[in-house]
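Omission of a single protein chain aside, the complex is shown with its protein chains in their original locations.
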Amino acid sequence: MPHMTDERVRAGLAREEDLSLLHEVSMKTAGVSHLEMCIQCGTCGGSCPVAQAMDHTPRMLFAMLRAGMRDEVLRSNTMWLCVSCYHCVVRCPQEVHIADVMYTLKSMAIQAKLYTDSTAPDFSQTFIDMIKMFGRSYEMGLASRHYLRHFPLRLPGMMPMGYGMLTKGRMSMMPKKIKHMDQLKKIMARAKQLELTS
Amino acid sequence: MNKYLFYPGCSMESSGKAYGDSIRAIVEPLDLNFEEIDDWNCCGATEYLGINLIPAYSLIARNLALAAKQMNGTHTVVAPCSACYLNLAKADYYMQERPTLGERVNEALAAGDLQYKPGTLDVRHLIDILVYDVGLETIRSKVVRPLHGLKVVPYMGCMLPRPDYQHRWSDHEHPTELDDLLRALGADVIDYPLTTECCGGHMTQIGPETAFELIRRLIADADERGAHLMATVCPMCQMNIDAYQNETNHYFGTHYHMPVLFFTQLMGLAFGKEPDELGIGLELVSSRNALANIGIEVPVTQEPAGPHKKYEGLPMPRRWTKHEGKEAVK
Partner (left out) sequence: MTDKKLERVGVYVCHCGSNIAGTVDVVDVAKWAQEKLGHLGVVITREYKFMCSSLGQELITKDIKELGLTRVVVAACSPHLHEKTFRTAAKNAGLNPYLVELASIREQVSWVHTDKAVATAKAKAVVAGAVSRVIENVALDEIKVPINPNTLIVGGGIAGIQSALEIANAGFHVYLVEREPSIGGHMAQFDKTFPTLDCSACILTPRMVEAGTHPNITLLTWSDVVNVAGYVGNFHVTIKKKARFVNEELCTGCGICQEKCPKKVIDEVYEAGLGYRKAVYTPFAQAVPNFPVMDKENCTYFIKGTCKACEKFCPTGAIDFKQEDQLINIDVGNIVLATGYDLFDARRVSNYGYGRLPNVFTSLEFERLSNAAGPTSGNIVLRDGKTVPKNVGIIHCVGSRDKNFNNYCSVICCMQGLKFAHLVHERTGATVYNFYIDMRTAYKAYDEFYQRVLEEGTLFVRGKVAEVTDAARYDREKGKLIIQVEDTLAGKQRRIPVDMVILSSGLQPRSDAKEVGKLFGISCSTDGWFTEKHPKLDPVATMTEGIYIVGCAQGPKDIPSSVAQGAAASARVLDKILQKEVALEPIKAMVDKDKCSGCRICNGLCPFNAIAFIADDNISEINPALCQGCGTCVAACPAGAISGTGFSDEQIIAQIDGLLLRNLEPVGA
């Protein structure tokens, strides 16, 4: 195939399709994703409450996965906007586990460092850091670290809310901790070494 | 006495404090025994799932393993928070559907001397227990102060009726559990089409414009239908619509005042409990005015108000829910 020679690929003129991409995503998704069953009907994109803010609809993303367009998919903001409302999952006529595929794409985007906006991955990471320390979520720690880093300008406007939450006892100053942190740490350490390969 | 294992979730003692208080107030009249799972950890909400799969499910499964060890006469775990409920139910289901996932998670749990055999526990949400185990008849019988005249919008939220792998709910789009429960308390339940639309979840922290739009849609529609307040089942939903209402109003230049309470708080009021026992007043958008509607003696009506004008058009087909059966009636 003359048009797919290595020189042209290197010159960025012809991109090689990564046809194993669909299978890879399917493998890494919890449960059985049925991703290969997609008939491109558009129910997911039609159901999504935040579709208008996405650069690609979920359905478009799956078409791109099929076409092996790895970079475009992982750079997209689609999965970061997903609110996990599961409308798409229950309505999909082919029973594709769309919302869980979105989680997979999030983690793949983080690993490939291809996200364009770091707000969401940072938030998730901060949330997890709290859990790693205490075993429970710690809103005060999460909020202060996250907002200072990403939304410093919002902080003044959020003062009434923050004040309200604190005075009504809906946010504690100190974190709560579980008893067996060491047990949790051991579990998490082992879990990190494992992968879903079949 | 009905016994259950209880998974409170992190928000029960913080942002969802009112939920925790009101649950404690209603378990006694309903003869429920909730035994907290010993040393439970955070379920990870929607955060860990997008970072690393096996650790995320191991984090959730530790709770399942602890609950299974504790069992003590029941194998049902009750979670009052929709996200916790979904995480626990999903973990159990996926570990069964995809055996390799179950194996990896158990490998991780083994490092902490824990094990969980998927399918051992029955994970259910609080409102599921109240409507289907306790039953609407029992609830109705405990009502001493019916909420007549209080126009409530039942807001189920998105993670409760979906994806519903265990087929517990009457419908994915317009479930009737919360409607029926509120009606049993005597409230004027408004038919709310957006009852399972998403509140935005963690988008309030990540992509506020998107979240505010979602919140605005919910409040605007409830307001247009004349609601006094919204009743919800999930602490995240409550926080988003309540705590972020101020910012939402600023963003759109609107002036909505839509209080959001937990349905258990309304249950407590109907059971005759005092507002401060139920965490009333902890909400940022005050429910004082809305509740004033039931503080006054309201003449007891036979049925809650509904559209009663004479209908002259073509006949409508009968309403149907999943529990009625799958037969084609027409």
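Order of writing sets the chain letters: A and B. Residues in each chain are counted from 1.
Here is the rule we go by: contacts are C-beta pairs under 8 Å (C-beta built on N, C-alpha and C of every residue); 3 or more make two chains touch, one makes a residue touch a chain.
It should be emphasised that the depicted structure is a prediction, and the values quoted were computed from it without experimental measurement.
Only one residue from A:S33, A:S47, A:S84 or A:T104 touches the chain missing from this view: A:S47.
As for the chain not pictured, it touches chain A at residues 39-48, 51-52, 56-57, 59-60, 87, 90-91, 93-95.
Contact residues of chain B toward the unshown chain are 171-174, 193-194, 217, 220-221, 312-320, 322, 326-330.
Note that only the chains that are shown with their structure count from here on.
On the side of chain B, the complex with chain A involves touching residues 10-11, 13-18, 39-42, 44-55, 57-59, 62, 90, 93-94, 97-98, 100-101, 104-105, 107-114, 158-159, 162-164, 172, 197-198, 200-203, 205-210, 214, 243-244, 246-247, 250, 281-282, 284. On the chain A side of its complex with chain B, the touching residues are 28-32, 49-50, 53, 79-81, 83-87, 89-91, 99-100, 102-104, 106-107, 110, 119-121, 123-125, 127-128, 131, 135-137, 139, 143, 146, 151, 154, 157-158, 160-161, 164-165, 168-172, 176, 178-180, 183-184, 186-192, 194-198.
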